[in-house]
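All protein chains but one are shown at their positions in the complex.
By written order: A and B. Residues from 1 in each chain.
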Amino acid sequence: MPVVDPAAADGVFSLLWLVIALPALGAAVLLLGGRRTDAWGHLLGVATVAGSFVLSLVAFVGLLGRGADDRAFTQHLYTWIEAGGFRVEASLLYDPLSALFLLLITGVGALIHLYSVGYMAHDPRRRRFFAYLNLFVAAMLVLVLADDYVVLFLGWEGVGLASYLLIGFWQHKPSAAVAAKKAFVVNRVGDLGMALGIMLMFATFGSTAFAEVSRVATEATDGVLTALGLLLLLAACGKSAQVPLQSWLLDAMEGPTPVSALIHAATMVTAGVYLVVRSNFIYENAPVAQTAVVVVGAVTLLWGAVIGCAKDDIKKALAGSTMSQIGYMMLAAGLGVAGYAFAIFHLLTHGFFKANMFLGAGSVMHGMDDDVDMRHYGALQKAMPVTFLTFAMGYLAIIGFPGFSGFWSKDKIIEAGFEDNLVAGLAALLGAGITAFYMTRLMLMTFFGEKRWEKGVHPHESPKVMTVPLIVLAALSVLGGVMLLGDWIVGFLAPVVGEAEHHTPAVPPIVMTLVVVAVVAVGVATAWLLVGRREVPRTAPQRVSVFTRAARADLYGDAINEALFMRPGDRFVGDLVTFDNAGVDGAVNGTAAAFGGMSGRMRRWQNGFVRSYALSVLVGALVVLVAMLAVNLA
Amino acid sequence: MSSAAVLAAEFQAPSFEYSLLSPLLVIFGVAITGVLVEAFAPRGSRYLLQAVLAVLGVVGALVATVIVGLNLVSRGGGTAHGSIAAEGAIAVDGPSIFIWGTVLVLSLVSVLLFAERRLEGGVLSFAGQAAALPGTEAEREASTRGLEHTEVFPLMMFAVGGMMLFPASNDLLTMFVALEVLSLPLYLLCGLARRRRLLSQEAALKYFMLGAFSSGFFIYGIALVYGYAGSMNFAAISAAVSGRAGGEGLLLGGIALLAVGMMFKVGAAPFHAWTPDVYQGAPTAVTAFMAACTKVAAFGALLRLFYVAFGGARWDWTPMVWVIAILTMVVGSVLALSQTDVKRMLAYSSIAHAGFLLTGFVGAQQVADVGIGEITSLQAVLFYLVTYGFTTVAAFAVVTVVRDAGGEATHLSRWSGLGKESPVVAGVFAVLLLGMAGIPLTSGFTGKWAVFTTALAGGAWPLVVTAVLFSVVAAFFYVRVIVLMYFSDPVGEGPTVATPSILTTIVIAVGFAATLALGVVPGPVLDLAAAAGEFIR
């Protein structure tokens, strides 16, 4: 397992700080500049992220020019915290893993910024929207460029804040405000794990820097390492909407669609996967925690997929799918060295096709007067040809149509899963089938069949500024698989995550691929039989099976949370309040009253007469005198 | 042999280190010049002349202090530096220089407060004609003619001179003279308020009588100690104490009585009774000056007297100081709870601070006791004095600008709703109060931290526990005022905040800035206090 041991940044890598500084500056200018920046704020927002992308690209090219063992750089900015033995350097770490994330965040980020110029054109608070987006990008970049868990935590909280602000961007809608709050609260649970993990790390290793921790990780006891792994997993679950902290992601769709695309599909929600992969030096030594990661991934990939099957809201269906796909990545990350690279690979391809589809969904909503109910869609392939075609590319990618990017990445995870154990493999395989089902359902309901449009709705294609990003992302969805050519990505990431030794799988890969394709075909066919051949009712049928009902209710995620945590919590807090009022306040107020009474009695000595004061001086002097003599001469 | 011949054989002209004592000489020179200005300058030009003279004098003395401070001779293996001057009467050493600097900077700020004229509509906030009976025709006439007592400036300079001499005196007699030189002008200044003159005159008389009373104890103590040691000089007393030549009763009695005189000046219980009455009655500018500078000077003298002269008898006087410190914290914190007047509340707060300072004083950590990076009790107390001084001056300066028709609105009920009336003034006052309460990121916290840690290191943990407990009690009444300012509705028309001239504004700004700066970056001043080293003897 590799040790993080970066060289000092020089040349083009010394511009790394600028990658973060640009969007941070953009956010600062837009937030502090106020209305004066309304006219050109969105352009600045796009420009800063585009600038960061160019820098990331230059740095990436620079990285490719180096040897495989010379691809990690650190740029020291300043000492952030120094307290006794605790020292946190504000340093940036640029290695193959961060490099890929940089490209994803700034590249997809820039496209989504561009798309937002059109999508938010009529929103009076567009400038503020771009400020928050820039803030998000800056925070996300801090997260992936950190070389210390504390600095990472700074970015982690920063993206949490940006996510909160953007989910609740339309704060006039109570549902958006509630969703933002929910996301924030659920994420707090994960953040608690992160904070405790960092503390435990410092207590164990005396440092929180990747380099130091990775160097001495093996010296800790198994118990500590397992605890660390589980705490970090808890953090990852919160940020990446994994079971049991999955409930916030569906509500988060209340945010504007570009936000859903950027934050809740392509980048932020994958931070959990990044954390697990980045912490490989801990997980490799904590097999129990690794197994937990696999379990979480497997459960979530089915959980999300099932939810995706029952949703009529296009964005929620996609959100369920996101949850499920991140489950795949988690599963891969939990497989250890064999899976890290594939987790990241799937993360990247997912970033492309899911962003593509979310933006496509946004484009559809744009044309349908912000209606999100797929039962009101239908036959849109003619009205919105560009959106349809780009969306179709994303669709083919996600179901794993041979040749498309998702095919390569998902296939690898399923293969690796089967190699690890049968249950994980079967879950992944089953997930692929369900994915094919719900995505086909979504496609059919949106773009094919009869028109079920509301009155007065005239779907139209979106403006260029929105379709161009769609086209670019569609192209990436198709071609993302090239990263696997000659196992390039595996070799590229090897310095960070290690490389598994090759051995011949029990089942030949080609057989496995055929099985997967067959399962996917079954999923597609089922969807065709159930949705495509029948007429879609304009209102959701109420007389449905228990399973559909459960899936519609997000598999009772909220109900479980409420029953297990909220209500007992409510009761506990109520009891605490009672205790606080009666016990604690009683004691405090009693003490205060006692002192007040004492004060009232003592002030009588301060009667204003010099003779009394003089007497008190005299008595005091006598007491001092007698005390001195008595104590010392006795 | 005739007596003249005896004199001729023994007389030698005393040497006098003018350069070392230049800060003192500048201040006294300015004070005397001020009296001459009063005598010969025309009435119209006196205000400007006196104010400028006072400012220049204090600045000049400050410059001289810095120069003297930079040229001190190292002694005692580098832990102390300085020289004994004026034939053994004055010790110009690190702590002296530090206290001189502190007193002078605080005095400079106070001079500005004295010189404020806008708040009273173009005249000083001191009585127009002190001799005119309150409420008589003569007083009204003095008021309409716009009379002013510009004597306040030379009086203040005399007091500053005394305050500088007091902590630097190296024998008991010089110390006593310094005590009187600093006290007498203050007695007078206390009685010079323009508004509420009866209260002011009562305060002056009380202060004078009780001050004279305590001076009696002090001089009695001098007599007893002289009887024991056979010398007034601190070094000689120290030698006698270490040698323990017998006559314990004389020494212990002398220490006790000297302590009474000192504790009266620093306002420690049970010798504190004058403080609230005098702080309330005196003109607020004088209260500010007195509360800040007198406390600094008196603590300086207390430290020198007990560490240098009676250092060898430390175990004899420590229990007494423990009792006084606890009593002082209790009285200051608890009595402040029931105060309804801002100035009285601040007076009790200053008593409580005296208690906290005594806590640091009693730790008696010397250079030999502390490790690298730690500070001695002396240095901790000096640092606390700086933090306390700035916050106090600024707090009283804020009191001068909150006014109603009758002058300063000192009753606390008049302060309710100030947060709405003037967010800036209320905000500044809130920060100053938090500073006094010792909330982190203000100077009060670092100051308390310094004295409590040295007291802990000195083994005085019960005292520190008490101090922390009563800090909490004290925090209650500070925060109460903040609550009053921000969360209560104004009574009647509510308070008005007068716009002061640039002078008072500077005072408030400096105190406010110091309160924050010493809370966030206490390093430089702590280093300065550490550089002051130990007393020389």
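Going forward, a contact is a pair of C-beta atoms (placed from the backbone, for glycine too) under 8 Å apart; a residue touches a chain by one contact, two chains touch by 3 or more.
Throughout what follows, contacts and distances are computed from a predicted model.
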Consult the UniProt record of the chain that does not appear here and report its protein name from "assimilatory sulfite reductase (ferredoxin)", "DNA replication and repair protein RecF", "NADH-quinone oxidoreductase subunit A" or "Phosphate transport system permease protein".
"NADH-quinone oxidoreductase subunit A"
List the shown chains that the missing chain touches in the full complex.
B
Where B:Leu36, B:Leu469 or B:Val521 are the choices, the one touching the absent chain is B:Leu36
Sole touch to the unshown chain from B:Leu70, B:Ala131, B:Ala405 or B:Val424: residue B:Ala131
It is residues of chain B that touch the chain not shown, namely 4, 7-8, 11, 13, 32, 35-36, 38-40, 131
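Just so we're on the same page, only the chains that are shown with their structure count from here on.
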If you average the CA atoms of chain A and of chain B, how far apart do the two points sit, in angstrom?
59
Contacts from chain B onto chain A in the complex sit at residues 205-206, 209-210, 213-214, 217, 248-249, 252-253, 255-257, 259-260, 263-264, 269-271, 273-274, 276-277, 316-317, 319-320, 323-324, 331, 334-338, 473, 476
Show which residues of chain A lie in contact with chain B when the two form their complex.
592, 595-596, 598-600, 602-603, 605-606, 608, 610, 612-614, 616-621, 623-625, 627-629, 631-633
